[in-house]
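Excluded from the complex is one protein chain; the other protein chains are retained at their positions.
Coming up: chain A.
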Amino acid sequence: MAAREASVAPNEPPIIQLRGVSKVYGEGATAFQALKSVDLDIAAGDFVAVMGPSGSGKSTTMNILGCLDVPSSGQFLFKGLHVERLDRDQRALLRRKYLGFVFQGFNLLARTSALENVELPLLYRGDGKKERRATAMAALDKVGLKEWWDHTPAELSGGQQQRVAIARAIVTNPDVLLADEPTGNLDSERSVEIMKLLTELNQTSGITVLMVTHEPDMAAFARTIVHFKDGLVERIEAQHLQGEVVA
């Protein structure tokens, strides 16, 4: 892992550091320990696949990494910032600025054009209308859907919807893209397309990609695979990125 970090972002501290992070749901007899002291470093610019069986703690970890949830104990440093000390709104602002989300179910706003969906994060950032439009169009162009800007999700295929969702996630130029089973609802051909798109974004814009997946085929696109089991990191696999020329 240390060797890989060095190759991805030399001389830079990891963008994400988990230190003894645990998460307990519920209280007393019904309490459930989803995470038991997880330590994990993720380097800036890495492409990480998170794998593990249901209940292994991978979703909980992603929620914490996505600043949607806070650890019960331990430290989560994002760019050196103690996220566990932030309140709800501070975490929202952090998500707005540094994070992008892609979900299994696409989660686009219904009856809303692709462009408006992509504009949404810019709206909260407070961009002007023209600026918003231009930025959103550029993001749609990046995912190859410029021509489809005025289509609503109902008029787009699953693969296209997921690409709109990716455009929405990257439109603010975030540091980290969190993808929760992004290919779970797609056939294998579309899945590969989405993975290629994520790989391309990772390589060209240097965005750190964190992806939860069940499928080893999809995980194969990642540079690092983190395996979870029983609320702990079981092992970390470093691999060559597909198509990457090894020096």
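The working rule: contacts are C-beta pairs under 8 Å (C-beta built on N, C-alpha and C of every residue); 3 or more make two chains touch, one makes a residue touch a chain; residues count from 1.
Methods note: contacts and distances are computed from a predicted model.
Leaving aside the chains on screen, match the unshown one to its UniProt name from "Naphthalene 1,2-dioxygenase system ferredoxin subunit", "Tryptophan synthase alpha chain", "Phenol hydroxylase" or "FtsX-like permease family protein".
When "Naphthalene 1,2-dioxygenase system ferredoxin subunit", "Tryptophan synthase alpha chain", "Phenol hydroxylase" or "FtsX-like permease family protein" are compared with UniProt, the left-out chain turns out to be "FtsX-like permease family protein".
Pick from A:14, A:52, A:66 or A:159: which residue touches the chain that isn't shown?
The one listed residue touching the chain not shown is A:66.
Among A:120, A:138, A:192 or A:232, which residue is in contact with the omitted chain in the full complex?
Residue touching the chain left out of view: A:120.
Among A:17, A:37 or A:107, which residue is in contact with the omitted chain in the full complex?
A:107
In the full complex, which of A:58, A:95, A:142 or A:163 touches the chain missing from this view?
The single option touching the absent chain is A:95.
Of the residues in chain A, which ones touch the absent chain?
63, 66, 68-69, 88-89, 92-97, 99, 101, 103, 107, 109, 111-112, 120-121, 123-126, 168
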